[in-house]
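The complex is shown incomplete by one protein chain, all other protein chains being positioned as in the whole.
Let's turn to chain A:
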Amino acid sequence: MATTACFIIVSRNDIPIYETDAGSATKREDASQMHQFILHAALDIVQDLAWTTSAMYLKAIDRFNDMVVSVYVTAGHTRFMLLHDSRNDDGIKSFFQEVHELYIKILLNPLYLPGSRITSSHFDTKVRALARKYL
């Protein structure tokens, strides 16, 4: 079944440090800008919600048409945001947890400046593989 999914990682300073389109559906031309727009607009909601709970996985926080935005916030206030149209809560939570581990490995690299863009193609490949597996 074709799914649309757009995944971005936003640092604590509200700078996107990684984005990818991980869905299996065919993309329309304006779809990628639209996805980015929806995700960035949801940042305000995440900001408010993040202080109300101590959980890391905030489930679906925003909707647009039939697509849902789910967010996972780390202790360092790095936000993993996923725009998707499937309803697989457990799969999405596992996806976020695995990406969190990958993100920590990137962070442990002494040559990586925290808050800068993640340019590792290895990370990109792995995230796409995880998206295919869990979403």
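One rule holds in what follows: a contact is a pair of C-beta atoms (placed from the backbone, for glycine too) under 8 Å apart; a residue touches a chain by one contact, two chains touch by 3 or more; residues count from 1.
The working rule: contacts and distances are computed from a predicted model.
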Choosing from "Trafficking protein particle complex subunit 6B", "Lethal(2) giant larvae protein homolog 1 isoform X2", "TRAPP II complex" or "U3 small nucleolar RNA-associated protein 14", the absent chain's UniProt record names it "Trafficking protein particle complex subunit 6B"
For a quick check of understanding: of A:Ile9, A:Ala22, A:Leu39 or A:Val73, which residue touches the chain that isn't displayed? A:Val73
Looking beyond the chains shown, say which of A:Ala25, A:Ile104 or A:Ala129 touches the absent one. A:Ile104
Touching residues on chain A - with respect to the absent chain: 12, 50-51, 54-56, 73-77, 100-101, 104-105, 107-108, 110, 114
